[in-house]
Structures are given as structure tokens and as C-alpha cells.
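Excluded from the complex is one protein chain; the other protein chains are retained at their positions.
Letters are used for the chains, namely A and B, taken in the order the chains are written, and counting of residues starts over at 1 for each.
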Amino acid sequence: MLQELFTPSVQHVLDLAGIFVFAISGALLAVRKNFDVFGMAVLAEVTALGGGLIRDLIIGAVPPAAFTELGYFLTPLLATALVFFLHPQVERIQVAVNVFDAAGLGLFCVTGTTKAYEYGLGLTSSAVLGLATAVGGGVLRDVLANEVPSLLRWDRDLYAVPAMVGATIVALCIQFGELNALTGAMAAVTAFALRLLALRYHWRAPRAYNRRSAAAEES
Amino acid sequence: MLQELFTPSVQHVLDLAGIFVFAISGALLAVRKNFDVFGMAVLAEVTALGGGLIRDLIIGAVPPAAFTELGYFLTPLLATALVFFLHPQVERIQVAVNVFDAAGLGLFCVTGTTKAYEYGLGLTSSAVLGLATAVGGGVLRDVLANEVPSLLRWDRDLYAVPAMVGATIVALCIQFGELNALTGAMAAVTAFALRLLALRYHWRAPRAYNRRSAAAEES
Partner (left out) sequence: MLQELFTPSVQHVLDLAGIFVFAISGALLAVRKNFDVFGMAVLAEVTALGGGLIRDLIIGAVPPAAFTELGYFLTPLLATALVFFLHPQVERIQVAVNVFDAAGLGLFCVTGTTKAYEYGLGLTSSAVLGLATAVGGGVLRDVLANEVPSLLRWDRDLYAVPAMVGATIVALCIQFGELNALTGAMAAVTAFALRLLALRYHWRAPRAYNRRSAAAEES
């Protein structure tokens, strides 16, 4: 019931859109790393479906949604084909990709939190899993590509915090019995807007207190 | 029933053979990375059992076969001991290792697909999990050794495609009700032969369309 924040068809279209843009980011990294077309497909699939997969394994929702819904599997292949033939053009519209990625982030932190709560987890754990749904795919993408996850790096604009805020809003709405299509959408939009602002104004998180001066020199 | 493609004892011997050769590849990478004997054992276990472990977690077959069958756990230790004492000789017969590894690939894509289907997954998902069973251990091996997974690299001979073909043949056989010991064996042999041909003729997959000329210079 909570799952049905939006009408099923709206929800489904939003899910596929989020999967698509995450897959684009995976395929683009594969191109930069000089992987072949199968490496691109693997990285696109893992980026798009990895966060939900981690969540589903942890809450015991097996087989995970990624393996029961054919559209979830085919969408990243479509993204791979697009990047394969058009990657200079796709890179040129990096701004658009960033905007869509922010939309995926906003959406997945909301749906991840509600699904975890539906499976009986507590509010804090549900919010953590909402965050994991939103950022997990990107972490798996970077680990497979043998890079330091951009989620962890201090020199990247805030990524986890917007998802954390969105997931927390959803958890609070559940707590007070106010989760519905409107408040769910507001949580997603808030995360989306915070991510765009972080990109626009290069918001970053602090590093360890005594590290900042020293690190400024070495990096 | 589908699981019983071959008689249980034949199946078991084939499984152990596949595990053994995958473990050899893990232990050899550990030697190249200068790991100690425990690092060799860990990498051998992960390479040999990792693909099946991922599949079993996703289809909800817990505890996974790797933890219920003592022979599955002991075989990689045997491979570790062999590589520990004889690794220059083992490296010298790299051709033989490649042939056995191709046999493991062919076998695991068949058994992985049938097991996933037995657990109620759809045909496409079953084939994807067959592929994951065959290549997952090697990916985990490379991630733990802090290398770019050779599965993803364009400058390696085709590895995923033979397993993909084998898994697809099995899925088609299931679809048409024709999966039996003969067709299952043919699927495994097809994947095995394709991998050997890829090694022999250095078949590779293309990289992104506009990347090829530029990348030729930089790599």
C-alpha cells in the first residue's frame, strides 16, 4: 500500500527513467575506461540495478525486482546501445545526464525507503536502505571499474546528502502517517533540487578536522 | 528434475572439476600479486565459488551450495596447495589451465541457468544468472586483487560471449521442452568451443563506435 505512492503505471515509468539514466552513467564510465561493448553492458546493468539489488537482498525480497521484471533488465541494454553509437554526443550533454541522474537519485531514495519499510524494517533502517538504493549502484560501478567510489571522495559535489535528506523526509512522513503521493513526490523533488544546487554551487562536505590544512597542500 | 541433467555422480565430478580449475586461476593471480598462502586460499575459494554464491543469494537458495557441500570448500584448498608448491610448472602449462577454465565456463553457464530456472525465475533471468555463475567468480577475484576485471577489458579475448551463448541455448531448450543430458552437454560444449576459438584467434568485442580510432593511439 505504501509502495503504491503513485499509480502503478506512473511509478513504473519513473522507475524505468531512473534506471535508464543510471545506466547511461555506467556506460559512459565504461567508455572512459576503454571497456568493450560487453563491459559497457555489464557496467550499465550494475549501475542501474545494483542499488535495488543490495536493498532486496538485505530485506529478503528474493528474487530481487531486477530479476523479475524484464523491463528493468532491458532498459540498461538500450542505454548501452545509445552510448555505444553516440557517446561523444551523450558526453556533450553531460549537463542533461547530470539532471536525469539527480532525478534518479531523488526517486530511488523515496522508493527504496518505502519498500524497505513495507518489508518490516524500522524507520532508521528503511532510510538507510533508501540511501543505499539511491547510491549503491554508483558505488558498485566504481568498484568494478577499479576507481575510488566518487561517493566517498571529498572533491566531488554532494551526492549522498541529498539522498539522505529525501530518505529522512520519507521516514518522517511514515512516522507521522503522512506519506502519500504528494509528500512522497515532495521528498523526491527535495532530494533532486538539493543535488542540482550541490552541482551548481559545488557544495562539498568537510574532511576530518585536522586534515584540512595539510590536505590542501598535498592534493 | 531439470537439475538432474546428468546423473548425480557425473554432475558432481564435473562441478568439482570446474571448481578446481577456477581455483587454480585464483591462486595463480594471488602468486602474481605476491599474496601469502592465506591470500592464495582466499582468492582460490572466491574465484571458484563466488559465481555460484552470487546466484544462490539472488535466487534465495540459502545457505548456498558452497556452504553445504564440503567437497566444494576443500577443492580450492587442494588447488592452492598445488599452486603453492608447483606454481612455475602450473604457469608453464597455462594452455592447459586455459582449456580447463573454458571447460568450467561451459559447465557453469549450463548448471547456473538450470538451477535459476528450477528456483522459479524467468528464462531471461535464468540465462543472466547462468552467465553470472560462470563469470562472477572471476570478477570477484579481480576486484579483491584490485585489478580491473578482465571480463570488462577490451584487450582480452572474448569470455562473456561464449557463456552467454551457452546460457541462451539452455534457456531456448527449456522454452521448447528439449532440455536433457544431450542438449545440456551440447550447450556446454558450444560455450567451451567458442571460448577456445576466441583464445586461438584472439576474438575481441568492439568498443564504443567513436572511440576506436582515438583509443588505438592512447593504449
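In this section, a residue touches a chain if its C-beta (ideal position, glycine included) is under 8 Å from a C-beta of that chain, and two chains touch if they have at least 3 such contacts.
Computed from a predicted structure; not experimentally measured.
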Touching residue (missing chain; options B:H12, B:K33 or B:R204): B:K33
Residue touching the undisplayed chain, where the options are B:V21, B:I59, B:A79 or B:L144: B:L144
Contacting the left-out chain in the complete assembly, out of A:T7, A:Q94 or A:T124: A:T124
Absent chain, residues of subunit B that touch it: 30-31, 33-40, 42-43, 53, 57, 62-64, 67-68, 70, 73, 83-88, 143-146
Residues belonging to subunit A that touch the chain removed from view: 57-60, 119-122, 124-125, 128-129, 139, 143, 146-149, 151-154, 160-161, 204-211, 215, 218-219
